[in-house]
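Here is the structure we will look at.
Shown here: the complex without one of its protein chains, the others still in place.
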Amino acid sequence: MVSAIYILAVGLGAAFLIGLLRDEWRAGAYGVSLAALALMSLISASWVWVLASGDGRAVDILTAGTLPPYAINLRMGLAEAVLTLLINLTGLLSAVYLRDTLFKQGRRALATLLVFTMASCGIVLTRDLFNLFVFFELVAIATGGLVLLSRDQRALAAGFKYLVASQVITVLLLVGIIFAYHATGTLNIDGMAVLSELVIKGGGLAFFLMFIAILLDLKPFPANGWALDIYESAHPAFSAMLSAASASAALFAADKLLLIGGSTWLPVATGIGIFGFVGANLFALAQTNDRRLLGYSSVAQVGLVLAVLGQRDLLGDRYLFIAGGILLAHAVAKAGLYWLSGLVEGRKLTAWSALQGHPLLIFAFASFIALLVGLPPFPGFYAKWELVIALGGEGRLALLGLILFGALLEAGYLFRWFGQALKRERSLEPVAASSFKRAVILSAVAAGWGLGFIWGALSPNGNLLLALPLLFALAFLALEPLSVRIKNSVAIVGMVAWFLLTLPSYDPLQLIFAAVMLLGGALILLASYQTQGQRIGFYPSAMLMYAGLAMLIVAEDAFSFFAAWESLTIGSYFLILRGQRSEPHALSYMVFSLGGAFLILAGFALAAGGDPLFTLAGLAKVAAPIAPWVFLLLAIGFMTKTAAVGLHIWLPGAHAEAETDVSPMVSGILLKAGLFGLFVLLMAMGSQQLYGVELTHLLLWIGALSALIGNLMAAFQEDAKRLLAYSSIGQMGYALFGLAMMNHLGWLMALMFVINHFIYKSMLFLSVGGVAKRTGTRDMYRMGGLITLMPLSFIAVLIGIIAMSGVPPLSGFGGRWIFYNAILTAEYRLPMILIFISGPIAFLYLFRLIHTIFLGQLKDEHRRVKEAPFWLVLPQMIFVAFLLVFALVPGLALRRVDAYISQFHPEGALGWEGLTITSDFGYWSPISIMIVVGVIFASLFAWLVFVNRKAQKVKQFNIVFAGERPFRPETTHFAWNFFAPYRKALGFMTEPLVERFWAAIVDLLHASADLLRRLYTGNGQTYAIQLLAFVVVVYLLRTGL
Amino acid sequence: MAYIAMTTGFVLILIGLYGALTNRNILRMIVAFTVANTGVNLVMVAVGYLHGRTAPILDAAVPVAEAVERIIDPVPQALVLTAIVIGVGVTALMLAYAYKLYESKRTLDISAFKDLKW
Partner (left out) sequence: MSFEWIKIPYALLTLFIVANYGFLLTAVMAKIAARVGRRHGIPVWQNYLDLIKNYGLRSSITHGVMFYLGPVFRLTGGVGLLMFVPTIYGSVMFSNMSFAGDLILALYFVFFGSLGMALGAGESGHPYSAIGVTRGLSQVTAAELPFALAVYAVAVQYQTLSVTEIVAAQQGGILNWTLFTNPIAVAAAMLSFLGSMMRPPFDVVLAPQEIPIGPPTEYHSSYLALMQTNRAIFPIAKIVIYMNLFFGGAASWPVFFLKVFLIYLVSVIVGVVFPRFRVEQSIRWFLIWAVPLGVIAIVIA
């Protein structure tokens, strides 16, 4: 093995060598630098390889031929190897990225860059305090130099502010070091750690000064204005190095110091870290400059890692895995994003819309954001899982809550940015074309995915990147150049094949969900055949969602369940975002979903008691004081997906603005994930009581209220897809109500709704989507009279609304019948009043839907409208057939589930003898009903045809109109504000209170972020004062506590 | 002696920091920081000083065998040397910045460089 000291030697040597070269030999100097950086990376890499494979052990490197403490020593362990590799690679890639700039600036810049990289490595390697100080100073000086690489004039001031701050830090550090030395007689970190007692007791202040100085080098919030200015104004490639390399090195130094400080100083690190994580993320909300935003995000991420460092007593041997996962994910993502920002000309967040039309860069952008937020399958995900489980197990709930809250804020502004980049009007400024720069960015993407794989392999929970459904979804990234037809066929075949493959392992409940999600998904995908071209981005997103769904229903442990949940959330977010005007709605979907996901995570963390391999079955064993809280957290988490009232405001926009074939996916299928979660929860935990309140009782009210509000809102919509979306809220309310009844038939009803809602909502979204496509509007009052032009769509809607309204003889009636039988044994009666009233309200919006679109007066501009495209109509007709079959033989699907539910609720199973389905209270014979109704209808129809066979078809305006002709279809088509009197009577219930509530919270966060960030005045002196004030406050808090 | 040196050192540090934080002129700030650095150096030397001992130079006057009892701790002195060197480097860099800053805005008032904020 090459000794690690050569990392420093090569860096330093090359820097000196470059100094000797002639000014004109730019290429030579550049080559030497690259070679040096490559060599340094190689040395680190070889150490990583050896140490990670377990062949080697950590090595101490002595200098001056003497043992420490009489000489400086370096250490190369696994952590050091990984960090130096990270630093060197960042340096190398930034050097590649900076090629043009460095050529222009010449060898001095190259030497400075080498020194920066070398010194950062030194911070990591050294075990000597004073040496640490020297390397920190070198980094500071090099930073002062490299800041000037920027074209931005303002970087000059930023660099000076940085130097001012670093001077203050120097004073603190040196005084601390010398007194620590005085107390212990050594400068060796490990030696001092042995004498930890002495340092802490005798030289408490000395250690404090050293420690706080190192922490200040981490740019802790809020004493970090100088660092933010650098991030904003420096060359992005340097910001990448600062954020990825030097921050990582400083974190490692803080970790070393904590060896000396011992357990008493861990809470300080945690406190400062988490304060920074939440605070910086909050401030970032108000940012509009991309690089400054990334700076805030860096500060926040470093804070998070610092908080994790402070938890090392808790994390044991998983410490490196967790801290490393978060740190590396942050470093790779942040470096990648800074590099990416170098390609974008404008500095506004919206300027990133220039990336549109560059799918590879968009993919890189998305990957980096996912890395930062810690979404699967990236390392942060595994790390955060174990971290949160450990925190939950130990009861450190405040910290857990703050971490999740901060992460939500971060996800909020990152995804808002992503949405703006994708959906805002494309910026005219071109993306820089440099292939070097792109190669650097793509290598960061590769590193991110590679790290994801490694962390998956290291995780005891199994590697997500080896999960077949996920791989299948990712494979579509490679298929992107192919045409829609091929990709669509592959997708359909894949989903059906996966269903058949896993079929034997499903229990009846899983089978129902799998059939809806996988077969149903494949069916809806038929509609996607009607799109043309490549449809870039659609298939990876859709397949990611389906992969998540497929993994969700078979998940047995909490980790795979949560990973699947996150996957389907991400996939569906990208899907929803594809809609034309869906930017704000996709964002609110993502924020609510992630908020819900974090609640689920917190619930699992509470329940798991520190076991990262916690199984879902283990939920049943969670004991009393925690159990209701776990139940509450999980239930609220799942209800964000079913859009229960209060958490529903994302749904109407998200479903309505989605593309024609996406709406049925996210409505008909995705919502069921929440129901599945609730099923799992209720099966495992039953009902729980919190302060004497039966939580399922609470769910009953929420379900009933959702049904009422959803239906009522639907009745007042002018937009057909919004109407359907609100109706989903109502339908999910019914299903939630059924589940919360906690009896046999209630659950059966919920399942019936799973199937029914999937069929008719998918069908209706497709037909309405087809109509909207043909007419060019979604406003129903602009349509009318389309029945003769779009007869098949009409039939689909007709069957759909009959089924949904619950009118016999179609399958919706089965749900209502089971509902009535279920409530007869229910314990709570009041919430069902709401359900009773919401039933008839459904007629309002259903009739409105069919009447204002298909009946009434045809508009002049629609006289040439054609039937919806074949591929949209085909799945609708299949759905119609399903509905009819399911109406006749509901037992086909329900009988086995009925038996399955008996495990949980033995009372009240249905009887399935012969053609009649019987309950304890009543009976119902679908086939007889169908025959009776059919015969009566046919006879009467025959009679009418017989007596009225000569009826003459008249023209549109030939109506009884006081002997006059109506003026125009627009004035004759009664459609707009259809239920005006109803609004007069009950409109007060449609006040958007919930929307106002959430808007107020968001406004509050933004307003406070905007107000508080004025703390960063821009004055270097103020920053230095803040720095000192930070030190004093931390000291006072520390001694006061 | 040591206490006088150390007290002086701390007084210098405080004076330096006070000066750096109250003077708006960039050059004055830089000078103030050098004062503070000097104070730090003084403190370091004072910490290593042992009363009645000689300089840690091993020559005829101080044979190696007696060195441990007769010389003062050499480490702080070594540290001070390094710190001085680094201090010079940083000061030089700051002065270079001061020059550039003056060139860009024709002023040395630190509060004039607030383009970056929030």
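Chains: A and B, in written order; residue numbering restarts at 1 for each.
By our rule, contacts are C-beta pairs under 8 Å (C-beta built on N, C-alpha and C of every residue); 3 or more make two chains touch, one makes a residue touch a chain.
All values reported here derive from a predicted model rather than from experimental measurement.
Asks: Among the chains present, which touch the one that was left out?
Replies: Visible chains that the missing one touches: A.
Asks: Could you tell which one of A:F631, A:F979 or A:Y1016 touches the chain left off the display?
Replies: Of the listed residues, the one touching the omitted chain is A:F979.
Asks: Using the definition of touch stated at the top, determine which of A:Q153, A:T264, A:T916 or A:T1039 touches the missing chain.
Replies: A:T916
Asks: Touching the absent chain: which residues on chain A qualify?
Replies: Touching the missing chain: residues 785, 787-788, 798, 802, 805-808, 813, 816-817, 820-821, 823-824, 829-830, 832-833, 836-837, 839-841, 843-844, 847, 850-851, 855-857, 916, 919, 921-925, 928-929, 932-933, 936-937, 940-941, 943-944, 947-948, 950-954, 956-961, 972-975, 978-979, 981-982, 984-986.
The rule is simple: only the chains that are shown with their structure count from here on.
Asks: Give, as an integer number of Å, the spacing between the C-alpha centres of chain B and chain A.
Replies: 50
Asks: Spell out the residues on chain B that touch chain A in their complex, using ranges where they run on.
Replies: Residues of chain B touching chain A: 13, 16-17, 20-21, 24, 26, 29, 33, 36-37, 40, 43-44, 47-48, 75-76, 79, 82-83, 86-87, 89-90, 93-94, 97-98, 100-101, 104, 110-111, 113-118.
Asks: Please give the residue numbers of chain A that touch chain B in the complex, ascending.
Replies: Touching chain B from chain A are residues 130, 134, 137, 140-141, 144-145, 153-154, 156-161, 163-164, 166-168, 170-171, 174-175, 177-179, 181-182, 187, 225, 228-229, 232-233, 286, 1013-1014, 1016-1021, 1024-1025, 1028.
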